[in-house]
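Scroll down for the structure; my scribbles are underneath it.
One protein chain omitted, others in place.
Entry: chain A
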């Protein structure tokens, strides 16, 4: 069904759009419908619309009033933003995970009991949510909000109704006998207008004189609540002594009515036999005219006999065709088998609706359930509901009950996986519920991983803590590409904000040597410009992470050289400096700086560099200058040439001194 984006008027402006992961951007272009040329005036200031980029905000109105453009963000899944539904998503996530992790080895009855418990858990979550939503509806001041909440309550109520029926028919797969009892429970639970009526009558001074008295008795009888009906009737009997006789008989009949038992105390055939006898007894009393003087009691007796018309008369009380169905079954076929339900269901629905109204979506879904058409149920629910939550979880549960044939859809994955993927994708467009989506993807064997890989990179990372959570998820699933990509984004952000330590920390996490090199270059650049190191706390404490990249190692060692020099440990400093060049840890561009750093060491009173070391230094200098072409030498300014000259001189002087020193015999 097509929907209108409010405010976007295609007749006034040409619209363009771009797809995003969970949203669509629609924007008005500068082109009006009437002509082909752009209308005068600019789009809002500072909002360049780049294709494919989510700006996520409405364009400003800017200076030009009517000619400015607007940007619409169209989200497809609105439900995830409803505050009160969050409990539903979170709690059902826990149940879902529990189900996936539960043991498959449990066989037969215990497994079934386990699955029924899971189903009940889901339903109690729906009910809790319904309760919250109801409270919210009551306390809502704004009428639009009130109606939205009320609609949600009725949707949740319908969902629970459907789920409950599916639990009875599919998960528990109740057999003939218990089936009826379960259906009775189901009806009693979901037709709740009754309770108000009951309370009203019971709390009145003279219940039997209340105008709704017989309605309440009828309700009890229609729902098979015999004890409660009898209790009320006894009030009538005591108030009306003339009908005591009638009452006694009716009470007796109601007491004796055979019902299917849950345990193994009687077989179906036994029950059927008893029921047949009882039915005949009722028949006799009716035909004798025992209840002729009291129309209410007579109609009750007719109901007990399963008289269709008598039951249909109470249409207003039953309100729904499925209530009618269950009542009919109770009083005419209590041992109905599951597979027979479909015939009775269809017949009852036709009778009840009587051709005056057509079935609503809920009716079609329930009918499909009675017909045991699981796929039909899922399909109809998908169409009727605005959110994938219901069908995804129900299908998953049915799949665990091994009830869905691997019904491969034409694009490869099965229905369960398809629905889970759709649901989880919807979650990912939410700024915080995406964490739930991760687990759902994990349990989709075919496409889950791919979906996760695509979605996880698009989560906006506004704090480091969020980035860490995303990273942990990726690392746990060996998604190395994503780890690298996210760490790079965070490191780049840190770098731009001048947080070099943070940037380094991110590159260590990703083991990204290239980025570590980038950061080290930045440090070295800072040093060259300012003459001192920034962030010494970082460089001094690199530890083993120094080995991540050569440049980083150089940085650490270079700083160590400065420290040694500062502590006047000159020979160690000298050795380190030389090693930096000879072991090629230092980048060639830095050699000049290093050699310049060697100058003060060469000029010390005490000879520091040995002869061999001096030779090495000279070689390094020659390597450096030889590497320069003649043109470069020509371009070198005076400072450069002077530096080289000074170095040559210092080296030569040092060599002289050290040769003498080394040649001198000790002690003579």
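By definition in this document, a contact is a pair of C-beta atoms (placed from the backbone, for glycine too) under 8 Å apart; a residue touches a chain by one contact, two chains touch by 3 or more; residues count from 1.
The rule is short, and it goes like this: contacts and distances are computed from a predicted model.
Between the listed names "NUP43 protein", "Gamma-secretase subunit APH-1", "RNA polymerase II transcription mediator" or "Beta-adaptin-like protein", the UniProt record for the complex's undisplayed chain reads "NUP43 protein". Checked against the full complex, the one of A:108, A:355, A:544 or A:566 touching the unshown chain is A:544. Annotation: of A:276, A:498 or A:596, A:498 touches the absent chain (contact as defined above). Residues 83, 86-87, 90-91, 93-94, 97-98, 431-432, 435-436, 439, 462-466, 468-469, 472, 476, 497-502, 504-505, 508, 534-535, 537-538, 541-545 of chain A touch the missing chain (whole complex, contact as defined above).
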